[in-house]
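Excluded from the complex is one protein chain; the other protein chains are retained at their positions.
Chain nomenclature is as follows: A, B and C, assigned in order of appearance, with residue numbering initiated at 1 for each chain independently.
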């Protein structure tokens, strides 16, 4: 069993009173939007997976089913005019940042009207206009780039901030170290968010590093580090809100670790030999959507019927987006060399 | 004033009782050898500098005058059959590991009989037979290599260890992070030793990182980290001995930070604009050689006369080595391409 | 073409694994290190099952730390081991460049020839899997231009096994390129351990009208193209250097001297690619005077590899592109 399974089930769980306070601080609209986004992400990926199985997608794909609370809770904590930078497992982040799901699906299938005109694919969805500065397929590759984004935000004297997402495995790359040090040194307006899903491909966190919590690594940069129940969208929202405030007020970066779990294999080629079926089942007990809908009902934010209808409408949106995207035109291979350099 | 000047003058100073115990644990021969090596290093570098001034040396040079206690105290703590890996400022390390000073000087001047046949120069002196695995000119570049050396020592089931040296500036390179993580994870027989001389070129440590002590970075790898008065050769010896024992007994790496100071400029082109003359003078009060000779007399290990004669004989050795090296033959540029690949 | 005396057909992937397994049985200094090479078997399954035989020490999973992996190889090699590193995709060599170029390639000369660095870095490369710009590169030219590193790129299972064994036994750093699309390609491979000489190319098909110089997957495509053109009466010689550095110049010079025409085909981008080097080698040789037409290059477009399958195909030479280029070169200068 990976080191963190117990953490989420026990010590990290929010005190129900605090959770209730968080809910009370938020508007129904906001709480509902988070739920919508969680459903959209889940269904987007289920559809993506189905397309893949049907042979309609060429290439690879990294699903975040079971991890939705981390990107969605985090991004709910910032403003629309703030920025995000994410990584290969970035569907949730993209949806949370307000992407058009049809253009997203178009990119996933590699179509011309897709976000990246079919050049990027699932691993590289960016929505520049939506201030989603894209996804890198290089593990840890976004972290140094984040330094530059933070620097620009600071130098331009904006009050915007950046959320920089990466996985647990990425924290073993040298780029993580260089970026956190520079961001801490210059007090850049960045929140570094680790979607700790317990594995980097087949490597369990405890086989890849000697600290129990990735947030402990914040000590090397003298910045706050916090570990959160990453399957609790409200806890994530709360902790990232604090870190965002810190970043926005010029106090510098925070390292937030959202403990979560990936239900699916790493990518299509994964035979899951490095973990047990029991472990997966155990984590499915912490489905972030089921937990969230439970609380929404408990705190009387939404009724079961309302939730059902949100779920239904998300499913329909995704189905429609998929249909539309499948009908999108293909890009054509003319003049590819001409588009490499910007004029 | 850089952050650490006060540390050395106050809190880090060894309790005299402890220092006395360390002296008592060591043979006179050993204590004398450390002093000899400190003198040899100091005079080697003074001669090197003079040769440079006289235009007899082409290229660059990094002097460690004032820093001798760190490499010499550290390497005194290991066995002859142990290994070291060091960096651009590596004259002291090379002497401490028992190098032939004539071959060293020969390399410094770029002669064929020099350690690296004139191909390496001051920045790359290696004495493979003496288990000094050389110096890299890439800041932090030796750290990943150290992982491989440690791995080989462990896989071959030897009881040898490696001391891996680097500067304070190197700890901001990604390679530092990757290497320490891997070494900690696999409990490699390595002691990581930071010659913290307060600056990476013109960058004061506190302008380059947000932790007060580099040893705090050990927390990110869950290994011991210790800061030592790096101008006290006995304190260095003591702390590195402990870390060496840990490494040798299979408990894994330690991060040792030896606080010291470089009296000379970074290299020849340095105009010292980033620090004050007072600061340099203040640190000269902590001359590791003067401090050590003081204690040796205080604890009646050596008399003033004995010390003088050690000093004299070191000076003569270096002068003689310089003379011999200057008369060494130059390498010839035939068949250079043939030597690139090993047969 | 060298023809192995066996009737056993296995894939390139199996051939690579067999080379690793047999060398590891023979020499305990050989070990594997890389990301997810243990139970996962590596991203492409090359080392599948090997951890069971050799244990976690000798088939060592690492954190995601490419510089660390490369350094681990350099340091172990410095100590006399024979590490075989795996970089998951050749694109991630970007993160190993200091260790490979500034350390591995230079240590020997820099330290006066007193030490050697026998390491192999296996690097799956190339496009065609829909993995887009950051997972599809062919970066051989970086290493070809780095003194002190050898570069090998087999196009058949037979070559892969023999050359990988030689690479492991070689006393220098070797970048061993493995084309992802070829992993499933089958060929005859002897069961016994054997070596093939580094820096010896191979005539994959004899012909008299034109030489195609190619390696990796485009060597296979060139052979297909040659068969198609044979039906049109164009008789193509396909030569595969197998080792890109140091190059078997004699083979190229001899073949071109015979055919008078040279088409160089590779997947890597044209500008700055290996084809320029090969062109120069021929120009500087006696074969220059035997040329009946200018040397032509057919290489990857100067673009980051796109995700979309149609665009991706357009980015590198396919069989039909080779047919077209060779057909046009065949009549040039006549």
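Methods note: a contact is a pair of C-beta atoms (placed from the backbone, for glycine too) under 8 Å apart; a residue touches a chain by one contact, two chains touch by 3 or more.
On a predicted model such as this, the values are computed, not experimentally measured, just so you know.
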Where does the absent chain make contact, in terms of the chains shown? A, B, C
Touching the left-out chain: which of A:40, A:61, A:99 or A:116? A:116
From B:71, B:92 or B:140, the answer for touching the chain not displayed is B:140
Which residue, C:36, C:91, C:170 or C:209, contacts the hidden chain when the whole complex is considered? C:91
Considering the complete complex, identify which of C:13, C:33, C:50 or C:109 is in touch with the unshown chain. C:109
Contact with the hidden chain, among A:102, A:181, A:216 or A:293, goes to A:181
So which bits of subunit B touch the chain we can't see? 57-60, 110-111, 116, 118-121, 123-124, 136-141, 169-170, 172-174, 200-203, 207-209, 269-270, 273-274, 330-333, 336-337, 339-340
Hidden partner sits against subunit C at residues 91-95, 97-98, 101-102, 105-106, 109-110, 132-134, 139, 141-142, 144-148, 245, 247, 268-269, 271-280, 283-284, 288, 294-297, 301-304, 306
Residue ranges of subunit A at the interface with the undisplayed chain: 85, 114-120, 124, 126, 128-129, 133-134, 136, 138, 141, 143-153, 155-156, 174-175, 178-179, 181-182, 185, 337, 339-343
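Going forward, only the chains that are shown with their structure count from here on.
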What's the distance between the Cα centroids of subunit A and subunit C, rounded to whole Å? 37
Could you tell me the distance, in whole angstrom, between the mean C-alpha positions of subunit A and subunit B? 45
When centres are defined as mean Cα positions, the distance from subunit B to subunit C in whole Å is 42
Of all the residues in subunit A, which ones touch at least 2 other chains? 172-174, 207-209
Going by the touch rule set out above, which residues of subunit C reach two or more other chains? 62-63, 65, 67-68
